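Shown here: the complex without one of its protein chains, the others still in place.
In this document, chain identifiers A and B correspond to the written order of the chains, with residue numbering beginning at 1 in each.
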């Protein structure tokens, strides 16, 4: 976690774009949320023509992002700040290219989460710090 | 929001079917829920053979629909009516064609939602009415 799904027309992003976009998302969670980098999954779901509709119309200039969070839950008074930060993260690949966007994030139960079969450590615990430093999970 | 995902075998729907199906879904939210049309995303995830299983069996006559809602949360006593309305919406493309279906809807936090970087306006507010009339978001 987080798990990002980026739904877009198959022509929208080059291989290089996708690499840089995923790196920018990963860095956001690394630098500002202090998560291990390997927690961040980014899945580009590039849709063929005639499969992606917004307002009943086929669309090729629209980026629909769905994010599931679990490692950190967002308190209500932090939601606006999170959405601003997420939008800033996507700006160079979306709004600055004249593309339209919609984003929504869901919070899911932290107890129903595993990595490599392990229960991830508590936020900001020593074990999490180790996972961050090593950028991989280990038994604890 | 809403975001509809329609998982089905790749042979199930023609280009024309998908256009009409997406329009019917969009009209449901426009007419009965009073949402801006552009809130409605419909994603057809057409699966190749050997990738889609129901009850352990490969299936090509099954339509699995997952919907995320945020603009309107459904109170418990409105859930049955919503599911009836959603099933009526899909009937011509699913049940009347002899296809099997399963649908589930999740409600996600309204504060974790943005369109074009903007926080969508309150339900039934003047700004939302403007967004409905113009069928696009604008700063407010």
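Please note the rule applied: a contact is a pair of C-beta atoms (placed from the backbone, for glycine too) under 8 Å apart; a residue touches a chain by one contact, two chains touch by 3 or more.
The structure presented is a predicted model; accordingly, all values stated were derived computationally and were not measured.
**Q** So which of A:11, A:60, A:116 or A:138 would be touching the chain we can't see?
**A** A:116
**Q** I need the residue numbers on chain A that touch the omitted chain, in ascending order.
**A** On the side of chain A, residues 1, 3, 15, 18-19, 22-23, 25-27, 36-46, 68, 70, 106, 108-109, 111-117, 119, 135 touch the unshown chain.
**Q** Identify the residues of chain B touching the omitted chain, counting contacts across the whole complex.
**A** 7, 45, 47, 50-56, 58, 62, 64, 66, 74, 76, 79-80, 82-83, 86-87, 91, 95, 100-107
One rule holds for everything that comes next: only the chains that are shown with their structure count from here on.
**Q** Whole-Å distance, chain A centre to chain B centre, using C-alpha means?
**A** Taking the average C-alpha coordinate of chain A and of chain B, the gap between them is 22 Å.
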